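A single protein chain has been omitted; all remaining protein chains appear in their positions.
Coming up: subunit A.
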Amino acid sequence: MFHLVGLEIKKFKLGGFIRNAFLANLILTALIIMIYFVEQTEPETIFSDYQQAFSFIDSFVRITFVVFASVLIAKMIIGEYKTKTISLMYTYPVNRKKMMAAKLFVVGSFTFSAVILANLFAGSVFVLVNSYYRYIPEPLTAELVFHSLLNITLGAAAAACISFVPLFFGMRKKSVPATIVSSLLLIGILSSNNNGFSLYSIIAIPLAVGVIGLVVAYFSIRNVEKEDIN
């Protein structure tokens, strides 16, 4: 299985993709810090306490990397069908279910770790900057940190599952744009943050969509041995 994951990474040169993800992480951190300063001129700021700030950062990160994940799906799954390289893959003595599972594993584990790492990075930079400027006066307690880390981890797990949903829209017509646009709409609606409130913060909603994502993933694997490749 890990051999297959390694081959997927090699085949699509995912090193470059990871580098771009890092770049995106830097840019979004810079944007968050910029907003942090600009917001101070407004009477009502989204950064009134740490919890709101972390929730905002989390939404930002999640949107970015779920869309990244859809690009990965477009590359690794939709693209293989579109360029017909899948018919090459399926003439190999490799279990098709395992091969598809390896691809989904790459997508899911990328989303999960990217969301966590980017949250940690952007969050740390934010705390560091705030320790100089003190726009958020409250102290950063251990309890708050723990609570936020838990939220981030659960949110990342849900995001990993949600990132499979665009596969459903993309596979219907083997369309790269459908994959990416559907992911953008989906995660945009779920995560649009209004003063610390988003659909994502009602825990049942990301959970339900996450389950849908898992169902999509399951169905994309289930029939893979029976389908005709034309």
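The rule is short, and it goes like this: a contact is a pair of C-beta atoms (placed from the backbone, for glycine too) under 8 Å apart; a residue touches a chain by one contact, two chains touch by 3 or more; residues count from 1.
The rule we apply is simple: contacts and distances are computed from a predicted model.
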If you had to name the missing chain as UniProt does, which of "Sulfur carrier protein", "Glutamate synthase (NADPH), homotetrameric", "Menaquinol:cytochrome c reductase cytochrome b subunit" or "ABC-2 type transport system ATP-binding protein" would it be? "ABC-2 type transport system ATP-binding protein"
Please identify, in ascending order, the residues of subunit A that touch the omitted chain? 3, 7, 10-11, 13, 83-85, 87-95, 225-230
